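One chain of protein is taken out of this complex; the other chains stay put.
Entry: subunit A
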Amino acid sequence: MSSTLWTTPGQATGKAIRAAAALGGVPIELPAAYEHFVDNKKPEFLAKFAHGKIPALETADGFKLFESVAIARYIAAIAPNSGLLGQDLKESALVDQWIHLAESEVETYTGLINQLIRGIITPYNKPIHNVFAERQLRALKTLNAHLATRTFFVGERITLADVYIATIIQRAATITFDATQRAELPHLVRHSETIVNQPQVKGIYEPVTYVEKALQYVPPPKEKKEPKAAPAPAPKAEKKPKAVEKDEEEEDLVPAEPKVKNPLDDLPKSTFNLEDWKRQYSNNETRGTGGAIEWFYKNFDKDGFSVWRFDFKYNNELTQTFMSSNQIGGFFNRLEASRKYLFASAGVLGTNNDSVIAGVLILRGPDVKPVVEAAPDWESYEYKKLDLENEADKAYFEAALAWDLEIDGKKWADGKLFK
């Protein structure tokens, strides 16, 4: 049973929830194609979540919840063995305490400052900006001092407080938490790096580009401007915030995704229709007469598409098979941008503490990288092109589609599809 989390890949609060789910082994899925400021205004979304706000969660039994901290806490509570809420009521209260301090006195001001410098709150007002920055710094200092003698915020293990605060710090590091502050607050830097690099949350946090100097207000260009012959040089672009989008509330803060034409669209037209394949696969038996594999061999265009085996590189780090399954789900979620070019089937093979992740990809073009690099963690997997004329490759391909693959005696335990 899986829950759906409405968020966007860049949303900080969504990352905290996804990380909590990954650590707790709670399966969550992201909706196939959520478009922020469009889908959350639709009546069907508002019928579920009246405030029209993301992140928002819907569980398999129809329970609906919004507000990021509430969701993260709920996810942590349904995985009590994860220890994410501490070992007892007191630790749980301390988890709440640190999250609340970081949210109300760090994250709030990251949001407000960001909106001021990007002209979402206008007019820009430097003294107000300074007041917000001072308030934020006071809380950062308290957090840093606490970490001077501790690895984690509460107790001796990762809790939700660590996940949440690391996420908040990562976001601040792109706006206010600059080199000067980082030199002054080294424990916070160490802590947040430790948390976001935990193997379980790999792929949720993209590598952060720390600001050298806290971002400042950039006045909008005057409307009547002489067209300049030479475009502005690079250093200016570095400071410029990513395309200004409507940002009406802190929880909505998501970096704009640049709309770049995908080079895969420029490949010569192919006779193989990936969408048709996905339908065939979903609607028919995989093997046998009239099955999806039969259809595939009849229609496949090996010039326009290629078929790949992929294997997880860190199988020795896998523990519970349901967590491994979650790992695949996360990878597939992050491949979202390549949905037009990719079909994938993958499985967890083996048993708890002795499992591997392997699967098969059918993708546009002759190379794997342009398609899978949409997922920041694509390099956690090894890719090998399959030759369907080769019997061994062919057998692997069919078994990975039919979910009866076996590797070194490890049997298929759980599978996921990307379609």
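Assorted remarks:
Note that in this section contacts are C-beta pairs under 8 Å (C-beta built on N, C-alpha and C of every residue); 3 or more make two chains touch, one makes a residue touch a chain; residues count from 1.
In the analysis below, contacts and distances are computed from a predicted model.
Only one of "Elongation factor 1-gamma 1", "Probable cytosolic iron-sulfur protein assembly protein 1", "Ribonuclease P/MRP 30 subunit" or "DNA primase large subunit" fits the UniProt record of the hidden chain, and that name is "Elongation factor 1-gamma 1".
Here the missing chain is touched by one residue of A:Ile121, A:Ala214 or A:Leu264, and it is A:Ile121.
If you put the hidden chain back, the residue from A:Tyr34, A:Phe66, A:Tyr341 or A:Trp412 that touches it is A:Phe66.
Listed here are the subunit A residues that touch the chain not shown: 50-51, 63, 65-71, 73-74, 77-78, 89-90, 92-94, 96-97, 100-101, 103-104, 108, 121-123, 125, 127-128, 131, 139, 142, 145-146, 248-251.
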